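Removed from the display is one protein chain of the complex; every other protein chain stays in position.
Chain naming follows the written order as A, B and C, and within any one chain the residues start at number 1.
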Amino acid sequence: MATIAAPARAAAPASSPSGLWSWIATTDHKRIGTLYLWTALIFFIIGGLEATLIRTQLARPNMGFVSAETYNQLFTMHGTTMVFLAVMPLSAAFFNYLIPLQIGARDVAFPRLNAFSYWVYLLGGIFITLPILFQVAPDGGWFGYAPLTTTQFSSGPNIDFWVIGLQVLGVSSLAAAFNFITTIINLRAPGMTLMRMPMFTWMSFVVQFLLILAFPPITVALVFLLMDRFFGTTFYAIAQGADPLLWQHLFWVFGHPEVYILILPAFGLVSEVLPTFSKKPLFGYNVMVYSGIMIGFLGFGVWAHHMFAVGMGAVADSIFSLMTMLIAIPTGVKIFNWIATMWAGEVRFTVPMKFAIALIAMFTIGGISGVMHSSPPADLQQTDTYFVVAHFHYVLFGGSIMGIFAGIYHYYPKMTGRFLDERLGNVHFWLNFIGMNLTFFPMHFSGLLGMPRRIYTYDAGQGWDLFNLLATYGTYLLVIATAVFVWNFVRSRTRGAVSGGDPWGAATLEWSIPSPPPEYNFAQIPTVTSRYPLWDLKDPSWHEGESSHGDTGTPGPSPLTEETETHTAKALGIPMPLATAKPAFAALGLVVMFSGLLFLRNDLFAVAMTVTLGGAAMLIGGLYVWLTSPLE
Amino acid sequence: MPKLSLRHAAPAALSTLALLALSGCGFTEYPNSTFNHHTDFNTAIDALFQRLLFWGTIVFVVVEVGLVYTIFKYRKRPGGPKPRPIHGNAALEITWTVIPAVILVLIAIPTVKTIFQTQADAPAGALKVQVIGHQWWWEFRYPELGVVTANELYVPVGRTVEFELTTKDVLHSFWIPQMGGKRDLISNKTNYLWFTPNADLGTSAWNGFCTEYCGSSHANMKFRLYTVQPDEFASWAAHQASAAVFTATPAPAPTTPVTPVAQVTGTDTAATAPTGGYVFPRERLETEFPHVIPQTPIPAGLTFDDALLAGGDPVRGATEGFLLGGCIGCHAISGVPGAVSNIGPNLTHIASRHTIASGLYKNDAPTLARWIKNARHMKPGSLMNTIGRGEYDPIMKMTNTGGLDDRQIADVVAYLMALK
Amino acid sequence: MSHESKSTHAAAHAHPTGATYLKVAVILTLITVIEVWAYYIPVLVASPWFNPSLIIMSAAKFAIVVLFYMHLKYDHKLFKALFTGPLIIAGATIVALLFLFAKISL
Partner (left out) sequence: MASHAIAGHDDGHAHTHYTTTGLDNRKIAIWAFIGSECMLFASLISTYLIYKGKSLVGPYPHTEYTDAAGKVFPAILDIPVTSASTFVLLMSSLAMVLALQAVQLKGVPLPANAGWWGRAQRSSQLWLFVTALLGATFLGFQAYEFTAFVREGLTLKTNLFGSTFFTLTGFHGAHVTVGVLWLMSLLWIDRTRGLGPQDELVVDIAALYWHFVDVVWIVIFTLIYLIK
C-alpha cells in the first residue's frame, strides 16, 4: 500500500481476554463478527470444494468421477452451503462488525442474543454439513421440492438433516434480524439521522426486514415437511390429495426475498468502497436508499417467477412476469448511480475498488439474464437448464461474492490493523475475475443449447462438451484464486503492512477510531452533523462548489474528534457487556433438542424423547440464567 | 496496469455476448439448440427471446462501455483534476429510471401477448398424447389410437399434438428443446402443452429430457421424439396398437386374436429387420441423427456371455424366462395373458424401439441382456430389481440367489427382440 | 429511561382509563355475539354477504384490540410502522396465495 504512509506503532489488539474461552463467552459485536467471518469463509471453501467436485464430474460426458447419489448430495449441499452457511453469514459478519461502528454505537442492542445467533449458526451449520462425510447428506436440491422430499420417496435420514438444519439456521437469522433492527433504530449516535446513515447500514437495515418477513414462510413450510416425515401428517401426502405446489409457493415466498438478502449487503459494501476510492460522495444518496427499499419491497411480489413451468395460468404468469421486470428499474438506478459516483472522481484501483467495479460489471450480466427469465414463454426454454445456473452465479458470485471480497479487502485493515497484501490481492482478483467468467459464461451457452441442470452426467455428442470443459477449467482457476486469498488472509494478520485508523481516507465514523477498534469502540459517543463526518473533519471545505443536494449537514468543522489512543474500557469507566457462555449453552440446547427427532427415524422413541427433552432443558435453563443475570 | 487489463477484459466479454446475440443463426446447428423454429410454439418463443437478447445486449454494452470509459477517464493520475463533490443530479437519475422502464415496456407487451397465445386451448382436432412420468422413465399413451408405448414418441408433422401431462410419483418436467418450452408433471394436477410441428418438417428425430429434479436417475430420464410424415405415423400407430406379434412377418390386423407362442415363425433378433408397421429407420439415425443414439458406456464389471445370445430361444423366453424372471409382474405385453402391469414400460413392441432404459442405452441384444441381468447397475436407483442370478443388487444390498442365469436371460432377450 | 421517553409516556398516560378498556371489551363481546348469532341463521349464511361481513367484523375486532389494548393509537409512530408494514405484506401474501390456488378469482 504505497499510497498510505503507515504509522510506526503496530496497533495492539484491543485489550481483551484471549484464549478459546474468551471467544466462546464473548459478547463483543466485533469478536462475534470475526467469528462469523472465519466460520463463513470455511463454509465457503467447503461449498467451493463441493462445486469443484461437481465440475470435475461434469468436465467430460459420461464421467464416472462420483456416483449419481453422491452428485445429488453434492449439488444440494453446495447450494445450501453457499446460500445459508457462506454468503448470508459473510454478510452477517459485516452486520456485526460494521453496523455499530458506522452508527456510532458501543455494541448491538442485545449483545448476548447476538452471541446466541452466532452459536446457533455454527452448530446448525455443522449439523447440516457433517452427514456428507457419511454419504447421507441431504439430496433433495437446495429448494427441496415435495413430494420428492417426503418419506415416501426419500426414506433415508438425508432430508431429515436438511429440514432440521434449516429450521435451526432460521432461528439464528431471525434472532439476529430483531437485534439489528433494534440496533439501527435505537443506537444511532446523536445527529446520525436515518438519512445520514452510511449506505451499508441502510442496505443492512432493509435486509433485516426481508429476514423477519421471509423466514416465517419457510419455517412453516419446513415444519409441515418435518411433521410429514416424523409424525405422519398429510401436508405433502399425494395419496391424501395434497398439492405439491403448496411447498413451492411457501418456499419461494421466502426464496426470492432471500436472493435480495444475499445481494443487498454486497450492494451496501460497494457503496462504501466506490466513494472512498473515487474521493467523491455517493451519487444520489437518497435515490440509492429508496431504490434499496423498493428492491426489498418488490421482492415480496415476484416469487412465482420460479414456477413459470408449473402451469399457473396465463393471468398469474403475466402478473408475476411484470412484477419481476419492475425490479430491474431500481436495480438499474443503483448500477448507474455507482458509475456516476466514479464519474469526475479520482479513481484509485486498489484491490477493494477492483472487486467493487467487478461487481458492477458482472452483476449487470446476471441481471440481464434475470430479465430474460422474467419473460415466461422465454423462461420455458430456460428454466431448469444451465442458463439459469449461469444467471444466478453471475448475480451470486459476480454480485454477492465480489461485493463481499471488496468488503473484506476494504475492512480487513479496520479489523486487524493491517493491510491484506496488495500483490497477492491483485493475483486473487484477476484469477477470480477471469475464473468466474470462464466458469459461468459458457453455462449460458450449454443452457440455451439444451443442457438441463442437476444432471450428474450427460451423453456425448449433445453439443455441450466444450462449454462444460471450459467451465471446469474456470473452476480450477477459482480454486487457485481462493487458495491465494486464504493464504493472504491468514498471513497478513501478522505480516501485513500496519494500517492505522483511517488507511483509505474514508468518510464514515468507523474510520475515526483506531484499528483494530478498542472494545468500547468510541471513547465518547460522537456527534454527527453530516453523512461524511471524517471528510468534514479533515477538510471542512471539501464539498465547496458542489451542487448542494441531499443532507450533507452544516459544512465546516465537524464536532467529531479522531481517536488514536486505545485504552481499556475500565480505564475510561465505560460499562461493557460481561463475557458469558450462557448464550452458547442455550444454542447448544436448541440444536440438541431438534436433533432428538433424528432418532424417530429408527423408532428409538425413548432416545428421541430423552435427547429432545434434554436439549429443551438446556435451552430453557440457559435462557433462564441468561435472562436473569445482569448484562454488564 | 489494472486500467489496461480492465480495458481489455470488458470488451472481450462484450464481444462474446455479441456473439450470443448473433446466435439466432449460429447455434441452430447444435442438436438440442433452443434457437429453432420447427414448431409454432418454438417460433413464438424464439421471436420473444431474440427481442430480449437485443435489448439485453444494448443494456450490456451501454453499462460496460460506460463503466470502462469512466474508470479509465477518471483514473487517478498525477496532475489530474481535483474530484468534484457532486452529490447527485435529479435530471440524470430520472433519465436512467425512465429509459429502462421504456425498454421493459417494449419487452413486457410481446411477453404478455405470447403468454396468452401459447397458453390458449389447443386447436380442435389436435392429436392427444398422454404423458405419464415415472421414476425414471416416460409412459406415452395415444388414447384415440389405443397405442401405449414408452420413452419414444411419434408425432405426424403439420398436425397439432396436445400433451396431457401427469405423474405417477414425484414431479418431472417434459421438454423437447427443439420443439419449444417445457411443462412440469405435477402430482394431483394435470398440465397441458401443445405445439404443431411445421408441415414442411422432414421425418426427423429429436432428444427429450426430464428437467425437474426427480431423484437418483433424473439425469437418465430422457426420451426420443420422431416427427414423421402422416402416412408413416398412421402405419406406425396401427402396428403399435396391435397386440404383440411374435414374428418378423407383417402383423395381422389388431382384430384377429393372437396367441404369442403359437405364431412363432422365426427368431430374428436383429431389431433393424423390417417390421409390420413403420419404424424410424435406424440407419438414418446413424447417418443423420447421431445425437439421438445413446453412447452411455456399459458399467465395468457387468459381464454377459454374448455367445449365448445367438442360441436364445424366444419360446422358452416367453414361456419360462419372462415368468421366472418376474418380468410379468411389472411389464405389460398386450396379447399375453397376465402381462398387464404398468409399473414398468409396456413391452408389446419393444423391438421396434431404438433405445431402452428411457433413452439411456441402445436397444440391442447384448445391452438388453445386461440390462435384464442387472438394471440397477446400469441405471442408478432403477426400480427394476436385479434379475441375474448371483448378481449384486446395489439397492437391496444383497446378491440375488434366485433370478435367471445367462442362458435364460438370452432366451428372454430373444423373445423381446422378436416383439417388433 | 431518557427524557423523550418520559414525554411519550406522559402522552401514553393521557389515554384510556379502566372505563375505556371496559367499553372496548363490551364492543368486542357484542361483535363476537353478532358473529356467532349470524352463524346460526341459515338465510344469513346463505347470503353472499355472509363471508364479507364476517371478515369485516373480525377485522374491526382486530383493529380495536390493536389500537386500544395494544395502545398503538397512542404510541410512538415507529411502532405503527413496525406493525402495519409487515401486516400489509402478510395480508397481500395471503390474498395472492388464495388467488394462485383458485380460492378467490379476479
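FYI, contacts are C-beta pairs under 8 Å (C-beta built on N, C-alpha and C of every residue); 3 or more make two chains touch, one makes a residue touch a chain.
All figures in this text were calculated on a predicted structure; none of them were measured in a lab.
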**Item:** Which displayed chains the hidden chain touches across the whole complex
**Value:** A, C
**Complete:** The one residue from A:N62, A:S155 or A:N186 touching the chain left out of view is A:N186
**Message:** One chain isn't shown here. Among A:I293, A:I480 or A:L623, which residue touches it?
**Reply:** A:L623
**Request:** Return the single residue from A:A175, A:V259 or A:V479 that touches the missing chain.
**Result:** A:A175
**Asked** Going by the touch rule given at the top, which residues of chain A touch the chain that is not shown?
**Response** 109-113, 116, 171, 174-175, 177-179, 181-182, 185-188, 192, 212-217, 219-221, 223-224, 227, 231-235, 240-243, 246, 250, 253, 525, 577, 586, 590, 619, 623, 626-627, 630-632
**Asked** For chain C, which residues touch the unseen chain?
**Response** 1-5, 8-9, 13, 17-18, 21-22, 24-25, 28-29, 32, 35-36, 38-40, 45, 50-51, 54-55, 57-58, 61-62, 65-66, 68-70, 76, 78-79, 82-83, 85-87, 89-91, 93-94, 97-98, 101, 103
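Note that only the chains that are shown with their structure count from here on.
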**Complete:** Averaging C-alpha coordinates per chain, one finds the centres of chain B and chain C separated by a number of Å equal to 54
**Item:** chain B residues counted as touching two or more neighbouring chains
**Value:** none
**chain A, residues touching no fewer than two other chains** = 243, 245
**Request:** Could you pull out which chain A residues touch chain B in their complex?
**Result:** 61-62, 67-69, 72, 140-141, 145, 147-148, 153-154, 238, 241-245, 278-281, 283-287, 309-311, 313-314, 317-318, 321-322, 325-326, 328-329, 332-333, 335-337, 339-340, 342-349, 354, 357, 360-361, 364-365, 368-369, 371-372, 375-381, 383-385, 426, 430, 433-434, 437, 441, 444-445, 448-463, 542-550, 552
**Prompt:** Taking the complex as given, what residues does chain C use to touch chain A?
**Reply:** 78, 85-86, 89-90, 92-93, 96-97, 99-101, 106
**Asked** Of all residues in chain A, which touch chain C in the complex?
**Response** 185, 209, 212-213, 217, 243, 245, 249, 253, 300-301, 304, 312, 315-316
